Each structure stands twice: as C-alpha cells, then as structure tokens.
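Report on the following structure.
The complex is shown incomplete by one protein chain, all other protein chains being positioned as in the whole.
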Amino acid sequence: MPLVRFDLQKGRSVEEIKEIMDITQEVVIEEFKVPERDRYQIVTQHEPFEMNILDTGLDIERSEKVVVVSLTSRPRKKEDVEKFYQQLAEKLAAKKLVAPNDLMVNITINGDEGWSFGYGKAQFLNGEL
Amino acid sequence: MPLVRFDLQKGRSVEEIKEIMDITQEVVIEEFKVPERDRYQIVTQHEPFEMNILDTGLDIERSEKVVVVSLTSRPRKKEDVEKFYQQLAEKLAAKKLVAPNDLMVNITINGDEGWSFGYGKAQFLNGEL
Partner (left out) sequence: MPLVRFDLQKGRSVEEIKEIMDITQEVVIEEFKVPERDRYQIVTQHEPFEMNILDTGLDIERSEKVVVVSLTSRPRKKEDVEKFYQQLAEKLAAKKLVAPNDLMVNITINGDEGWSFGYGKAQFLNGEL
C-alpha cells in the first residue's frame, strides 16, 4: 500500500519502465514513510490513441512519453501528498525518464479494511500491520 | 479531471474508439461544466473472455460491444451525475457507437489534493485551478 498503477504509451524499453517503477517506489517510501517492501505496482502499456491526456487549460505540453500514475492509498496528509508529487516529478525528470510536463498523478483514498496483502487476511485490521 | 477509463473488447476500429472517447469528452464538458481541455482518458482493450459484464438481474442484454466507463472525479452533484449517465447513453447510441444496453458507468470520488496534472504540482491546492 499504496497500490500504484502506471498507464503509459508503448515504445519505452523494459529497462526504462523498470526505472520509472523503481524511482516511484523510492519516492513512495520517502514521502509516505512506508516500509521498503510496501511495493504494489502495476503497469499497463497502451497504443498512442488509447491515451488522450490534455491539461485543463494549464498550458502543459504532453508528448508520447506521458505517464499517468494512479494511486489507491489509505489517507495521507495533504503536505505529504504535495511533497510526493513534487519529488516524483523532480526525480523522474532528473533521470530523464519522465519530463515534468508528461507526469500526471491521481490518488484515491480507501480505508484500513480495504487491504488484504495475502493469505486472505486483512492485515491492517488483525494487528499484523 | 475527471480521469476516465474505458474497458472494451477488441474488435472495434481505432476510429470507432476515438469517437467514443470524443463523445464522452463532450458529455463530460457539458454535464460537469469543466474546461474543454479537462480531458484525461485511458482505453484498455480486452479479449472477450476478459470481460464478464452481467446485469444484476435488470434484464439488460450485453453484446461484444459492451463498454465499461470508470471515472475518478472530485465530488459531483447527484443531478449532474444522473444527467451525465443519461446524456452519455443517448449520445453514444445516437452515433451508433454503444447501444444503451452495452454501457456501464461507475464513478469513484476523490479530493482536491488527489490531483497533479503536471510539473509535480497539486493544481487544485496551489490556486492554479
């Protein structure tokens, strides 16, 4: 937790995608203060026409390298979320993986009972986590 | 915002899928009163067996043209949501893109802090939007 979904266009190398996943996980750990192995990531690659990502009039140019990152998470502090966005954009840009204008992120909140990490247990409810 | 995901079966033409996306965006703009470029759409195409969409006993026949539209959005008024469903079904049917019995829609709500449209900023929090 969080569960992190990446939607991106086909054309990137496996290595590139893995790096995006790695960097994102680094930022998740750092900003949301989760354990290192709190990693749940799913990538879906799309044909170019399958993604139509504009900018709400914010004048943000998108390229074929656009990435939509969708998190499902227990509640997070507003300041941690803002820091997460900022750090994710900065670190993905520093590695030339995703330009800041090509990064869209959205977060949906769920509750403690919304997670079973294995063995049919609700680990946030039964005391394991 | 909203983020709109389309899940549908393989077999439609690219043109047809693009039209579905266009019409949906028109209805989003009209019913949710968002800017024209407030467009964030992602399509995933599936093998027929990968989608099993029934009807909760409502006696709705589904075909291989079934489309599931999943929105993530900030809160919307109930009456706007109902109008959105109604208009989306009507307009997709008028263009013979999706029959009213083949359209399923679901909406999940998130908050202002749940959106970063680019540059690592939370544009609903920092005054840009």
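Residue numbering begins at 1 within each chain, and the chains themselves are lettered A and B in the order written.
Just so it is clear, contacts are C-beta pairs under 8 Å (C-beta built on N, C-alpha and C of every residue); 3 or more make two chains touch, one makes a residue touch a chain.
These figures come from a predicted structure and were not determined experimentally.
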- Query: Of the residues in subunit B, which ones touch the absent chain?
  - Reply: 7, 44, 46-47, 49-58, 60, 68, 70, 78, 81-82, 85-90, 100-109
- Task: Provide the residue numbers of subunit A that touch the chain removed from this figure.
- Result: 1, 3, 14, 17-18, 21, 25, 34-45, 72, 108, 110-111, 113-123, 125, 128-129
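What we mean here is this: only the chains that are shown with their structure count from here on.
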- Query: Measuring from the mean C-alpha position of subunit A to the mean C-alpha position of subunit B, what distance in angstrom results?
  - Reply: 21
